[in-house]
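Every protein chain of the complex appears in place save one, which is left out.
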Amino acid sequence: MKKIAKAKIDDLFKAISEKEVLYLPVDDAQGQAAFIPWKEGLKMSGDLNTVRSAKDLFFPQVESLVNFKMDGKKLEIIDAKRENDPFVIFGVRPCDAKSFEILDKVFYYSEPVDSFYIARRDKSTVVVLACNEPEETCFCQAFGIDQAEAAGGDVSAWEDGENFYFKAVTEKGEALLEGLPLEDAEDGAADDIKKAAKAVMEKLPLRDLDLSKFGAGKTQELFDDPAWAKLSESCLGCGTCTFVCPTCQCFDIKDFDGGKQIRRFRCWDSCMYSDFTQMSAGQPRPTQKERFRQRFMHKLVYYPDMHEGMFSCVGCGRCLRKCPIHMNIVKVIKTIGEEK
Amino acid sequence: MKTEDMIKEITRISGGNPAKCMKCGKCSGACPAYDEMDYHPHQFVNMVLDGRIEELANSKGIINCLSCFACLERCPRSVEPARIIEAVRVVTLREQGKNHLKPDGIPAILDDDLPQQAITSALRKYAK
Amino acid sequence: MQRIGVFVCWCGSNIAATVDVQAVADALAKEPGVVFATNYQYMCSQTGQDMIQEKIKELGLTGVVICSCSPRMHEATFRRTCEKAGLNPYMVEIANIREQVSWVHKDKAVGTEKAIILGRAAIAKVQLNTPLIAGESPVTKRALVIGGGIAGIQTALDIADAGFPVDIVETKPTIGGKMAQLDKTFPTLDCAACILTPKMVDAGQNDNIRILSYSEVEEVKGFVGNFEVKIRRKARYVKEDLCTGCGLCMEKCPQKKVPNEFNMGLDNRTAIYIPFAQAVPKVATIDANYCLMLKNGKCGLCSRNCTAGAIDYKQQDEFIEEKYGAIVVATGFNPISLDKFDEFAYSKSPDVVSSLEFERLMNAAGPTGGTLLRPSDRTHPHTIVFVQCVGSRCDASAEKGKEYCSKICCMYTAKHAMLTREKYPDTEVYVFYIDVRTPGKSFDEFYRRAVEQYNVHYIKGMVGKVVPEGGKLKVQASDLLDNRQIHIDADMVVLAAAIEPDKSARPLATKLTASMDTNDFFTEAHPKLRPVESPTAGVFLSGTCQGPKDIPETVAQAGAAASKVIGLLVKDKLIGNPCVAKPNELMCNGCSSCEKVCPYGAITYEDKPFRGPNRTTLIRRVACVNPAVCQGCGACTVACPSGAMDLQGFSNRQIMAEVDAICK
Amino acid sequence: MQVKENFTPTIVAFCCNWCSYAGADLSGNNRLEYPANVKIIRIPCSCRLNPMFILRAFQRGADGVILCGCHPGDCHYTTGNYYARRRMTLLFSMLDYLGIEKERTRVEWVSAAEGAKFAQTMNEFVEAVTALGENKRLEDLRCKQ
Partner (left out) sequence: MQAVIKKKAKELLECGTVDRVLGWKAGEFFYDLTPAVFTTPEEIDKDFVFSVFSGANMSKYLIEETKKEGKVAAFIKPCDSYSLVQLQKEHRIKRENCYIVGIACDGMCDMGLVREAGIKGATAVSEKDDKLVLETIYGEKEMPKEKALLERCVHCKSKKVVDFDEMIGENGEENPDCGRFDEVERLEAMTPDERFAFWRSQLSRCIRCNACRNVCPACSCEKCVFDNPDSGIAQKAAASDFEENNFHIIRAYHVAGRCTDCGECSRVCPQNIPLHLLNRKFIKDMNELYGFYQAGADFETKPPIMNYTTNDAEPSVVYQRGGSK
């Protein structure tokens, strides 16, 4: 285990960023935390989590796939793929770290693999930071995530009033810590922090969220639950929950005709949108009820169906905070399947 | 100054445009000092346009114009002859030493019947 | 994908000298969708048009781009050409490479490059063109003439002669207009009444003509062929159908101090009146501003004396609504107010008169019974000064007066001078002029006669001031040819006041959505080629409402307007412009934004059933555009937030495609 | 702002069919020159101009956009330019508010008789936009490549 005094943290960031690009949660102009490349003078955000999740760094909102060039009637195809430089993400919370595992199952391990995603994932080193002050919206425990254990990355990290503590988990993690201006620390140095964090976790209002109604094979039971109609009534059909979600992975492929060149790019899509998976025959999910159901069924039933029972939610609580009308997965979990 | 520049200068100072004149003669019809002027308001406009400024500069007209603005007021084309006459006068006077009268000579020709406006404008005429 | 043919015109050397037409055709041939591109000397020639038609058939073209002169010039020509070859005419686009390229740029490389870009824009537009089919609308076979002067009367008579019913709306109690007030007419010097009143009678008796005197147009709706007009019939307090025009009421009326507008206020009339002896309709009218009965409720003399029982003090304004196929504007003119011309002492001395007042003073039916007398002391004037161009030809920045030449003053002043000298040879007559403008058949001869035969003193110069003094009018003026200032002690001064459109013209233009120029003259659809049509379809112009005119010109234009109206009314159906707004009902919110900005009221709303999700039916309020009413301005397309409203022929996608092509 | 050497701006001029397009034709008839980088798009009326089109032009790299219509009061459709006037005033104000150079957008009323005014307007506008340099604040870089 290694440590560094908080007063010296800028030295650490500087040392990392000399090797690789360092992404750090920083407050933007409106005080919203976001992962941005560190440069001299930027301070780490004090917020528990970023507004948008860390998935942006592997699966950005917009990404060019291929370009075409038109010259009169001739068409030229230009590859848009670029080599990625290695980078470090610092301060990923355990929930977001877990989300990488969920995304990996789709983009990294399932055929056809997503070469754009893989390229970024392979070049990344993730430093996961344990949560000392989880909030009322946190329910990661329901998905087996331990906020005190900074698992799921290449390096696990903890902080207290004075220090940051680091423990390399993977080879990549070891390689990162190598040569950084860190002091050695005893192995149990973070134990007190973990203990304090666990005590807080016991107090979290959503810690006992019961997921037993959901999981692989529950489609038949839940699909026609009358509560879907009621729950979806208030849904505005915006994409806020989707776009702040660390595990949402749907995208659309669009062409942009710039006159000189046509760009084929992909961008995040939301199953909450009325034109999601629109076909020539029309919209397969014609009303908001079906769209709403799709999003939660996918997270709680379909994904587990396909991936050994693993839920596609990490309980980060972003949708609880950001939904304009405060409809969210917790309300869904508590309501759906209750009638029986 | 070349004639062309003179025309430009006079046009600039007057702020009017002699080319707008339709030669109706209403200015001269309205002029109270008509008989005192060797060149009349409508001629000023036309002669400036023709570049015959030397003749105007040496004329009695530039001095005898009362600057009463009757022509300006009556002109239907907004040519404003009074301003053109004034401009010719100014351009002439601005050439050093071209004063029509020396200030000392003024009292001798002062006359009780002279309108106040004429005296006021005389101050301009003899300012140099 | 369209199959587009591109035809580049040389326009002789007009285009070819500044644009490399071959290079343009070559460059455009490479554009996607273009299957053929060529250039030719004169595309609009028969050979050129034949070539286009041949290629349409041979290559199965679905779109045609012609790089040539302005579409305002030959768009219609080429559309017809293509239509004959079986192509929808709206699949043709013009790239304007003459007016907007070869004529405004000198460098050939620059011109060629721009021509190619404009060609690309046209191709990009054609790619998105869709065949459009023009709609049809019926024609109401009835015309409305607004204004009952000589222009309106002549137009109405001509239309009526062709067998179509016409209504004349006249705001005064009688038709006749300004011409009825004139004494003699130039250049023949025949009496105005002698030639006008028979026409007035004709109009009054024609079965096809209905005269709505003392009436005003209140509201105009609809469009060419289908106007709906609401007309206010002002209360004249006399039942038109009962009044025999005997004039007994006028004799009995105690209120005799009403300024007589027919005589320009130079004498008085009674409160109940018939404007003049030959009025049509010859019906009395009560002037509510002066009638003692209407004002105070005390009198009733006319009613008691009317043997026909025609007086009705309780009459109210009535409204009639009528449908018309065409509307003719003939609102005429008025002399401008001379109140601002202090230098001529018009407001100070009654002996300074306007020409129209002079006309009445000379007229046998006028206030002096035809003897020329000074209004102030009723003596015979011995020296008369006429001043021309009063308020005409002024600078735009001048506070008073009009920029234009009033056109008729030179001739009527010559007429006045001549008549004065003929009747009163002892009278000295001076005419101050700036220019004497007498183009017209027998016009200059007429003016020369005044000078040579009648010894009228024509003086080139202008009156600077007129001062009433000791019963005389001291006139100070310039004589430019003599280069002197002259002073005349005149007995009378006559001012040839500029004329201006009637004040009712501006609000009427708004009701008709017809355009006007800055002087409030109605704008013609084309100053040379369509001089009697307003740009608003179905609205025609007759007489001085369009610009200053003398009587022969007015009558000629009146006939021309009538023939245009007849040409419209003989049609059973009108073919519309298919470039009109069209809502996409699936996207329409029914929010009424489009309706709020439509100047034609072409948009209405309907509740329509639509297929909803899950086999439901939804009733939604959606916009409907009446293609016969819509003129295709496109205001609604921008007001529509959802983009449901689009303009055919100028769709959002088409314009954006042009933008894209230009900014490439 | 740096002015590139020989910078010729791309100018899109939207002209109403009845007045300004005819005015542009008239400058052609009278052989009055104006810069070739002005490209005219014919629209039926100034009120047909959707703000979307202006933004689109800037997106595609136009450096200036000008709308020409009939003089207020002379609209062929009576009221079109009155609406256009309000719409453009508000749009331009909004663009200015977003920090986009206000000189890049302009509305000018050009009648069918004002060929000289059309040419003069275009000369002035091109000059003004040239002085501003390239449109950077409202272009879409994807359209440049």
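The letters A, B, C and D name the chains in turn, as written, and every chain counts its residues from 1.
We take it that a residue touches a chain if its C-beta (ideal position, glycine included) is under 8 Å from a C-beta of that chain, and two chains touch if they have at least 3 such contacts.
What you see is a predicted model, and the numbers here were worked out from it, not measured in a lab.
Across the complete structure, the visible chains that the omitted chain touches are A, C, D.
Considering A:D122, A:E136 or A:E162, the position touching the chain not shown turns out to be A:E136 (whole complex). In the complete complex, the hidden chain is touched by one of D:L90, D:A113 or D:A131, namely D:L90. The chain that is not drawn here is touched, among residues A:T242, A:Q294 or A:S312, by A:T242. Annotation for subunit A: contacts to the undisplayed chain at residues 28-32, 34, 48, 51-52, 61-62, 133-136, 200, 203-206, 230, 233-234, 236-240, 242-244, 252, 254, 256, 265, 267-270, 273-275, 320-322, 324-328, 330-331, 334.
For subunit D, the residues touching the absent chain in the complete assembly are 51-52, 55-56, 58-59, 72-73, 79, 82-83, 85-103, 105-107, 137-142. The missing chain lies against subunit C, touching residues 586-593, 596-597, 605, 618, 620-621, 639, 641-644, 652-653, 656.
Methods note: only the chains that are shown with their structure count from here on.
In summary, the chains found to touch both subunit B and subunit D are C.
No other two chains have as many C-beta pairs in contact as C-D.
Comparing the CA-atom centres of all chains against that of subunit C, the greatest distance is found for A.
Separating the CA-averaged centres of subunit A and subunit B is a span of 87 Å. We define each chain's centre as the mean of its Cα atoms; on that basis subunit A and subunit C are separated by 71 Å.
In subunit C, the positions touching at least two other chains are 660, 663-664. Residues of subunit D in contact with at least two other chains: 60-61, 143. Taken pairwise by the contact criterion, the protein chains fit none of the simple patterns, being neither a path, a ring, a star nor fully connected. The full set of touching chain pairs reads A-C, A-D, B-C, C-D.
Per the touch definition, subunit B reaches subunit C in the complex via residues 20, 22-31, 34-35, 40, 42-43, 70, 74-79.
Subunit D makes touch with subunit C in their complex at residues 10, 12, 17-18, 21-22, 24-25, 27-29, 31-34, 36, 39-45, 47-53, 56-57, 60-62, 70, 73-80, 83, 87, 119, 143. Those residues of subunit A whose C-beta lies close enough to touch subunit C in the complex are 70, 72-73, 257, 259-260, 283, 286-287.
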